[in-house]
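The structure's right below; bear with me while I get my questions together.
Of the protein chains in this complex, one is absent; all others appear in place.
A, B, C, D and E label the chains in the order they appear, each numbered from 1.
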Amino acid sequence: MEHEFNEKTRGRLLSVSTATLTTIMFKRGFRNCFIGGIQPLNAEHARMAGPAYTLRYIPAREDLDQLKVFEDRSHPQRKGIEECPPGHVMVIDSRKDRSAASAGDILVTRLWKRGAAGIVTDGGFRDSADIAKLPFPAFHAGPSAPTNLIRHHAVDLNVPIGCGDVAVYPGDMVVGDMDGVVVLPRDIADQVAEEAAEQTIFESFVQERVMAGESIFGLYPPSTETREAFRIWRHRTGA
Amino acid sequence: MEHEFNEKTRGRLLSVSTATLTTIMFKRGFRNCFIGGIQPLNAEHARMAGPAYTLRYIPAREDLDQLKVFEDRSHPQRKGIEECPPGHVMVIDSRKDRSAASAGDILVTRLWKRGAAGIVTDGGFRDSADIAKLPFPAFHAGPSAPTNLIRHHAVDLNVPIGCGDVAVYPGDMVVGDMDGVVVLPRDIADQVAEEAAEQTIFESFVQERVMAGESIFGLYPPSTETREAFRIWRHRTGA
Amino acid sequence: MEHEFNEKTRGRLLSVSTATLTTIMFKRGFRNCFIGGIQPLNAEHARMAGPAYTLRYIPAREDLDQLKVFEDRSHPQRKGIEECPPGHVMVIDSRKDRSAASAGDILVTRLWKRGAAGIVTDGGFRDSADIAKLPFPAFHAGPSAPTNLIRHHAVDLNVPIGCGDVAVYPGDMVVGDMDGVVVLPRDIADQVAEEAAEQTIFESFVQERVMAGESIFGLYPPSTETREAFRIWRHRTGA
Amino acid sequence: MEHEFNEKTRGRLLSVSTATLTTIMFKRGFRNCFIGGIQPLNAEHARMAGPAYTLRYIPAREDLDQLKVFEDRSHPQRKGIEECPPGHVMVIDSRKDRSAASAGDILVTRLWKRGAAGIVTDGGFRDSADIAKLPFPAFHAGPSAPTNLIRHHAVDLNVPIGCGDVAVYPGDMVVGDMDGVVVLPRDIADQVAEEAAEQTIFESFVQERVMAGESIFGLYPPSTETREAFRIWRHRTGA
Amino acid sequence: MEHEFNEKTRGRLLSVSTATLTTIMFKRGFRNCFIGGIQPLNAEHARMAGPAYTLRYIPAREDLDQLKVFEDRSHPQRKGIEECPPGHVMVIDSRKDRSAASAGDILVTRLWKRGAAGIVTDGGFRDSADIAKLPFPAFHAGPSAPTNLIRHHAVDLNVPIGCGDVAVYPGDMVVGDMDGVVVLPRDIADQVAEEAAEQTIFESFVQERVMAGESIFGLYPPSTETREAFRIWRHRTGA
Partner (left out) sequence: MEHEFNEKTRGRLLSVSTATLTTIMFKRGFRNCFIGGIQPLNAEHARMAGPAYTLRYIPAREDLDQLKVFEDRSHPQRKGIEECPPGHVMVIDSRKDRSAASAGDILVTRLWKRGAAGIVTDGGFRDSADIAKLPFPAFHAGPSAPTNLIRHHAVDLNVPIGCGDVAVYPGDMVVGDMDGVVVLPRDIADQVAEEAAEQTIFESFVQERVMAGESIFGLYPPSTETREAFRIWRHRTGA
């Protein structure tokens, strides 16, 4: 169930903001693609882009969810950590419940060492101070020390899930920055990335003008004059 | 994926309360088996018992969730309504989100006509006034008019789900009354039902005594004298 | 700032459900037109339709919001009760805060006597048991005894507001039933009402078939055969 | 720790609304005396007035809160049920948590038989359908089947508590109706009751006028003419 | 609709804490003047003081809130950014909804360049990492990438609003620090600022004593001896 992805797209997505992406998505009729209320543990490593590899939790049940379950190599949480393809982002459906951990530093470290692009939960991570030191994008709603067994039961890998009220299908492009995480349907990710990269260049031009004291009227959105000025600026700067 | 079930167990479960069941479950170490915050639409038909047949929703996505999807007979919501085995309870994981309907009166009516034992969602039903008139146990968190397409995407049938923060596995016994809904793991449902039926007889005796003005001390829980009095009462009344 | 309205439209809106209306609105791209989490106080008088006349509350301030303010005839809450045009629905933006009342029985009685079509708040009413006895559609999130002065400051009449996270513009058609309240932009209300009336006739046919034991496959949504059967049924019944 | 109370005050409080009481309290500078979000289980027995007798819960702990604790006659929940003075209202601090029951029908029945005036929790009761049949005012946030042991530990009787974000001191007058519950400090309860009774007579006059089609301007609040009309009405009706 | 303000008052407000201000306000009977749950994006630029210039959002509607609206120079969000008077704080009523952005870095940069004193929303900003780098006080509830169009409709400028459950009237003094934001009615702002400046000097003295190991008894609040010691300390230090 691995997915091909376009390295050019990944590069673009690492250089644009989730804000810009939501605007491009809005133009295409997508209103609900942003997972809000989560933040990266390591602000130096907030930029993230990669296809989704998902883990689904349901609520724990006292007889099933005991420490011994981790001895089973087919336990989806452990299996997922070892099988998430390099370059992918593990996205966890924790039902927006951070009363127990979605994962801890050992598992997140292993995921990073295996070459994953990041990890996202709508719950919380334990050992958050240690995870925050890894050069690895990890997003959660806030720290949570308790073992996942008290609240979460890992049940499925790489099926469609909800994360933070957003649909995530395996292979969707998952992009993160300091604002949070955007999910792009895989079949439009390339075009959205391209359009967002263009928009980002324009916004750099706008930001430069605003820093120089210009009004936003006629600039953002651009008038015909501004469009022409942008064309010249772009030619001049090679942006 | 149909499940056998014991008619004696069903009979017992229809005559005991969810309150008593949670106490029996608590004795066995289960603390999290009650779906709270939901109520039956028809108070005259709140008593419900049957094995779980599940439907899983994830968040809707604007390009996928359009009215035309209902034309597809494999659409899980429609398919589930037509395939839920008679005597079973359809349990829907709506992620505790009642901003759109989990189902409406036409589908619930069809489910009832097909012989299902009830329907439960941790979201809401539309056409709630019409559903409330059916002689059919239906539990929800509150009414919700909008079509499910604006928020929910039906993705799976009869997989383990969460409903109201409780784990529900296909075939678990689902029992409802005016307090809400209890989920019993299928392998212990018979014994739990039996123990609950016994406890209910005892509590009828206790209630009779309390109505007669007796103190709860020595009565509930029972002293040795009370146990003997209960034995006699039971013999006398044939309870 | 009074608005004309079409009596035919009102009649249709009183005979269709909010569920059907949200589906028609969804077809036109409107996803956010339902005020959920509110219910009618009098279930016998839940059906409501009329143009919106709005009241905006902001949070109270201790020095401004004292009992003496009600002596001022220009106080927006009191003025609104006396000026809401007959046939209109008073819609109150209480910021989804029911920690104080949006209004009480005296004011609601007056509004009813003046010929209003109903009243809606995303907060709560006081004297709820008395309001529940009026033959008048009144929708709230739940009872709230405290005087509005402890939390709400009436600031504006008949401006665009939010009510329960839905935009309400003066003159929009406001329709209620047991599920809650739908808001229809005034310029499309006539067409939406007409289309909903048509859809309601079809759903009556469907419900009749489902009650007779028919499967929803091919029926809802309809196959070509079902469409033809509906045509005949409609001709036969005169619906 | 029993408290004397004035039967005249109780009579008045049973005949005025919680809405009126909050207005009288507001005049005296009290903004936070209403426990909202709770309702009576039996609408026919919503009227309640009596001094507070309190029970304090803290969160349960797995090693301490096992079924055997109920065998101890000093267990505060059981002891409170047997010791709450007749005429008093048992008020329970359940930390607004209805994930487990605050009490069930056997205990509530016993409390009623012992002559208590009512019971209030900011959590939930189990066996709610049975409690709803008792001719006894019982207020909760909603039903909750699970035994209190999974979430609540009864720790204290008749100490100051919070209930629904309102301070309740033993002996405070606790008054309920369909809107919810108001708490009156014991030292001002007599005067508040008297003033509320007066206000209620005036509001009956106002309601009669409004039903007759009169405007609220000059009526509510009253002009000099209205005050005179009220004086005459009162003399005539003997109210 | 510009407001005069007192530079001395602004200076004082920039040197006192919101904690001290809420105490001074409490003495005057104001209990609800603090916007909690929001924080400054740039901790180095949390200190803020200036008169309020307000922007009111209502919920978005799909047909009205499309990208083209920004081309209109009278669009209140864009107009407000260009017209907020220098020295003022733009305060946005986002209905405590951070599911879409209240504004982004380009607009916030423009506001800063125009000389505003700060910006406050009870929703969220997008491009939060960029805004956090500006030497400009900006307060929000948390980051939010989506364009405001998916949830917010800018409807009014400089009208009374609610922000975080606090009333904000145009011209009120808005003061921020790391704890959050306090709103002072314009007519008492000068006196409150003066009293708070006095209290701050006293608290510096107290803090010095506490750091030196002194008990708070007799110190905070001060005994007669402490008042005298403070008088001497103040004379000595020239504070």
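Rule of thumb we're sticking to: contacts are C-beta pairs under 8 Å (C-beta built on N, C-alpha and C of every residue); 3 or more make two chains touch, one makes a residue touch a chain.
Nothing here was measured: the structure is a model prediction, and the numbers come from that model.
Every shown chain that the unseen chain touches in the whole complex is listed here: A, D, E.
Residue-wise, the contact with the chain that is not shown comes from D:Val166, picked out of D:Met48, D:Ile131, D:Val166 or D:Val206.
Interface residues of chain A facing the missing partner chain: 67, 70-71, 73, 78, 81-82, 98-99, 101, 104-107, 109-110, 113, 124, 126-129, 132, 142-147, 149-150. Residue-level contact of chain E with the missing chain is found at 17-19, 21-23, 26-27, 31, 34, 36-37, 39, 43, 46, 177-180, 182, 203, 206-207, 210-211, 213, 215-217, 220-221.
Annotation for chain D: contacts to the undisplayed chain at residues 29-32, 58-64, 95, 97, 153, 155-156, 159-162, 165-167, 185.
The rule we apply is simple: only the chains that are shown with their structure count from here on.
Here the chain-to-chain distance from chain D to chain E, counted in touching steps, is 2. Because chain A and chain B carry the same sequence, their contact can be compared by residue number, and over half of the numbers here are used by both. Look at where the CA atoms of chain B average out and do the same for chain C: the two points lie 32 Å apart.
Averaging Cα coordinates per chain places chain C and chain E 37 Å apart. Multi-chain contact residues of chain C (touching two or more other chains): 31. The list of touching chain pairs reads A-B, A-E, B-C, B-D, C-D, C-E.
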